[in-house]
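Here the complex is missing one protein chain, while the rest keep their positions.
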Amino acid sequence: MAENGAARIRLGMVGGGTGAFIGYVHRIAARLDGDYELVAGALSSRSDIARESGRNLGLADDRIYASYEEMARAEAARKDGIQAVSIVTPNHMHYGPAKAFLEAGIHVICDKPLTSTLEDARALAAIKPKKGAKFLLTHNYTGYPLVRQARELVRSGALGKIRVVQAEYPQDWLTNAVSSKQADWRTDPKRSGAGGAIGDIGTHAYNLLRFVTGLKTDSLSADLTSFVEGRKLDDNVHILLRLQGGAKGMLWASQVAVGCENGLQLRVYGEKAGLEWRQDNPNQMWFTEFGKPKQLLTRGGSITVDPAPSMNIRIPGGHPEGYLEAFATLYSQFAQVIRGEGKAVAGLLPSIEDGIEGMSFIAAAVKSSQGDGKWVKLSEV
Amino acid sequence: MAENGAARIRLGMVGGGTGAFIGYVHRIAARLDGDYELVAGALSSRSDIARESGRNLGLADDRIYASYEEMARAEAARKDGIQAVSIVTPNHMHYGPAKAFLEAGIHVICDKPLTSTLEDARALAAIKPKKGAKFLLTHNYTGYPLVRQARELVRSGALGKIRVVQAEYPQDWLTNAVSSKQADWRTDPKRSGAGGAIGDIGTHAYNLLRFVTGLKTDSLSADLTSFVEGRKLDDNVHILLRLQGGAKGMLWASQVAVGCENGLQLRVYGEKAGLEWRQDNPNQMWFTEFGKPKQLLTRGGSITVDPAPSMNIRIPGGHPEGYLEAFATLYSQFAQVIRGEGKAVAGLLPSIEDGIEGMSFIAAAVKSSQGDGKWVKLSEV
Amino acid sequence: MAENGAARIRLGMVGGGTGAFIGYVHRIAARLDGDYELVAGALSSRSDIARESGRNLGLADDRIYASYEEMARAEAARKDGIQAVSIVTPNHMHYGPAKAFLEAGIHVICDKPLTSTLEDARALAAIKPKKGAKFLLTHNYTGYPLVRQARELVRSGALGKIRVVQAEYPQDWLTNAVSSKQADWRTDPKRSGAGGAIGDIGTHAYNLLRFVTGLKTDSLSADLTSFVEGRKLDDNVHILLRLQGGAKGMLWASQVAVGCENGLQLRVYGEKAGLEWRQDNPNQMWFTEFGKPKQLLTRGGSITVDPAPSMNIRIPGGHPEGYLEAFATLYSQFAQVIRGEGKAVAGLLPSIEDGIEGMSFIAAAVKSSQGDGKWVKLSEV
Partner (left out) sequence: MAENGAARIRLGMVGGGTGAFIGYVHRIAARLDGDYELVAGALSSRSDIARESGRNLGLADDRIYASYEEMARAEAARKDGIQAVSIVTPNHMHYGPAKAFLEAGIHVICDKPLTSTLEDARALAAIKPKKGAKFLLTHNYTGYPLVRQARELVRSGALGKIRVVQAEYPQDWLTNAVSSKQADWRTDPKRSGAGGAIGDIGTHAYNLLRFVTGLKTDSLSADLTSFVEGRKLDDNVHILLRLQGGAKGMLWASQVAVGCENGLQLRVYGEKAGLEWRQDNPNQMWFTEFGKPKQLLTRGGSITVDPAPSMNIRIPGGHPEGYLEAFATLYSQFAQVIRGEGKAVAGLLPSIEDGIEGMSFIAAAVKSSQGDGKWVKLSEV
């Protein structure tokens, strides 16, 4: 049961069979706070793997499905059918399941990016969910308590008007041509869409920037590169941003930056103060008011803005929480939404609209890069 | 269900009612990998709180108990009774429940330190558990992947013979006289035993040193201080250690070190190499071979000793895991032991023997400090 | 005397009167290794300040000059006249003195950027120095031992072909409109030239990138901004770079990034390895070979490439050297050049050609920014 005594939400999963990475992460996130129970799955497009994976996870045989369509139909018809579903397939397989479950009245938790094309994203937004089914896009980095804190600091005016934003997400795992379950679909335009690094990690950096600053992007100028021989999608992303209200930004994402594991970092500078946060040590954040010493804010420590319950701080400062806890916070707060108790987290959970903005970001970047870096408005892709 | 399809282990809890900190941590740890289901509890010595707490956690009314004795009796008699119990009460209330459940043939997961007196600890070790019931002491910091890595490095000989060990655990939350559920029992000799900081956090630092180096302590010289007016137990611990084989150590634990949240840190120096690890950024560890550049080992990153499955690395390097994951690793690996699959983790899980050693460490330190710092052998307390 | 027993080089200074910052730095740099003795100066364009400043520095009255022209003439005529001169005036006052002293056969040490316009820079390069007078441009960050080490690593092939370069230099001292001796000329186009932050600090970042990677820039796309009301020159610089050979770069410089003191940082990623260095902790550098742990190289510590004498490591690793030592290394190695012993440092000391490249960088960035970020070739400005 959940810590608050509420019954667990019955959960299904599409994708996430044996060997998948992100499906495993979603399952831990669903379990951590006790709000969900996985009871059904269409875990692979290959029925043998689907079956084996389902059994490994202890699913009842009659709730292991060979396709998401069948699962949506069957579960919607059951009295004890799933109430929510997690979609953890490659990008091009987000749209179909999301549509099917929303139309079946089942809440959808969908990995990012929203879809593989902007068209699909818009089509998804146009769908009328049955029975008020809700949608969560797992831009999981927004679940970190100090990311919430950063957003609060900006909203409170502590930084003053924002001037400069530096976002980056360097990795090095695609430094060489590699082939693996994880690498293959991410470098395949058919499954990933038109963006490589920009879709896989650039959207995370963009979403983080958007979430914390609250600023929309007016236009961008991009230089996407594919460094590895034969790779079809970009593995390095250099972008200049012009944000609404006059702020300027830089965004760098790379899968070939040797020595970087998951260096997601956001730096925001306003007229009055600045802040800096890194994902690989997420329990600390620098905050500096102009002319005063730098302050190291810690998750659960002494902070200038009172921690809101929506920050979901589970353990005291100095005891690190990590990636899985941030992910779990999205799950548990979406559980609040599902149970009709989502007021406290209104505006905090990534939505279809955020997903469309992310897809517009990708489309604009690809268009700009193909146009030799000309400035492209996000509103015009 | 667990990720491997095994049925969940039915779990009870003693202590951990509303407002308790460590019980909540144990529940998350039990859930995270899907190996346990909480179904019964004697969550408070006050029956009204016990009932309310149980209901909040969704326990069935007939499995909410007013006392651990009743719970041990009743659950042992049920067909669907608990298979394991978590004991998360103040120190002086470890011995009673541990004895009761072991003698009822129910596996015991017990918070540290083992008991409040060395006598109780030894008495517990003398008990004959029914039906082979197992015991886990939650020295949770040993669950961190890089702590396991550190131990492996020492065992592999990479450091050569150990010469110097520096362990410390500074905090600042008891800087002033405070009263709270958490503070009160920790500063009360009746509930904590003879040690304050030394029992609460000093034992963690000692256990970490012991776990990583594998070295027993021959003798120690201690200077325990209580800085806050009226406090009955030590809030600062200064200890010199002489380890078996000739290594020397220092151990510092403090609850009045302003600016320190949970600064648990271990530094080990051998004839050939040295390593340094801090709990507040646990996904990194320094490793230096003499005459070569310092290396920053990362959890799940490129490391010199291959990561063993027993390190339980859930997500790739650069995505931080934290305190709860380390705690959960003890739970999930104890689940392996319970299921008879514990071979892979043999020697890694803290036991009653480790608990006795921790109690000897406390007793020796108190005795040495009372004797103006004379060297006291751990084997003679 | 110098440590090697050579007689001190007689030095003059243009600019650097009371209240000036960089003149003081040059004087310390000249003294530190014992290679120079300041004996003459035209320290201010205001003759009273020139006189007072000269006396404060202990100059003989007849070697305190009211103008650099007079000083060049008089000193060239003296038997014990200066052998070298340091030019530490605002940018627009570099060209005149540099020309005068080179034509008087006196070696020139000139602060950066080379001049205030590209035309001046080219004119300076066209001058025929008398008696083989040499020229040093004080891009002082190239004097740091680990910057030299980084360059060596790149040249040795340890990084493989360079792919991505991230250079940045954020400060915050011009966050508000301020007026001071230091701020005024830097924000005045007449004295600084067409660039604000880009000339003052952007050129440092650019030069560092150039020095370490050895790569010329093919073209750039810039977005220069002036955030502070009424400021005439840029205070924030966002640039995308296309380097020769296919590498891509980003360069950020800012004077309004609250919380940043002098955050000069260079990150270079190649096909085989990556490195990262920050000026504010210059005695460390990260070096990572793909698939291996990160290494922390230290100045004077254990490093993969043997330290060359040209790194000028004065004290052992762990004892920090800083900004002044790096600056002094340029001075002492230029002394070697002056004495005809400059072979060991050939190619390491910033030259007029580096200065022209820096001016081209500024001109191209201004042109690109005025052209809405169109790509501008450095060879075409």
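A, B and C are the chain letters, set down in written order, and residue numbers restart from 1 in every chain.
One rule holds in what follows: a residue touches a chain if its C-beta (ideal position, glycine included) is under 8 Å from a C-beta of that chain, and two chains touch if they have at least 3 such contacts.
Because the structure is a prediction, the values reported are computed rather than measured.
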Requested in this report: Quick one: say which of C:T298, C:Q333 or C:S360 touches the chain that got left out.
Outcome: C:T298
Report summary line: The listed residue (B:E3, B:D172, B:D188 or B:D218) that touches the chain absent from the view is B:D172
Query raised in the report: Pick from C:E69, C:D188, C:D218 or C:E261: which residue touches the chain that isn't shown?
Result: C:E261
Query raised in the report: From the list A:G132, A:P293 or A:G347, which touches the chain that is not on show?
Result: A:P293
Report task. Could I get the residues of subunit B that touch the absent chain, sorted low to high? Result -> 159, 163-164, 166, 172, 175-176, 221, 223, 225, 227, 236, 238, 240, 242, 248-250, 252, 254, 256-260, 267, 269-276, 286-290, 294, 372-375
Query raised in the report: Residues of subunit A in contact with the chain that isn't shown?
Result: 287, 291-298, 301-304
Report summary line: Residue positions on subunit C contacting the omitted chain are 1-7, 21, 24-25, 27-28, 31-34, 38, 55-59, 171, 260-263, 279-283, 298, 301, 314-325
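Keep this in mind: only the chains that are shown with their structure count from here on.
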Query raised in the report: Which chain's mean C-alpha position is the greatest distance from subunit C's?
Result: B
Report task. Identify the chain whose mean C-alpha position lies nearest to the mean of all protein C-alpha atoms shown. Result -> A
**Report entry** Where subunit A and subunit C are represented by their mean Cα positions, the distance between them in whole Å
**Finding:** 43
Requested in this report: Starting from the mean Cα coordinates of subunit A and subunit B, work out the distance between those two points in Å.
Outcome: 34
Report summary line: CA centroids of subunit B and subunit C: separation to the nearest Å works out as 55
Query raised in the report: Taking each residue of subunit A in turn, which ones touch at least two of the other chains?
Result: 260
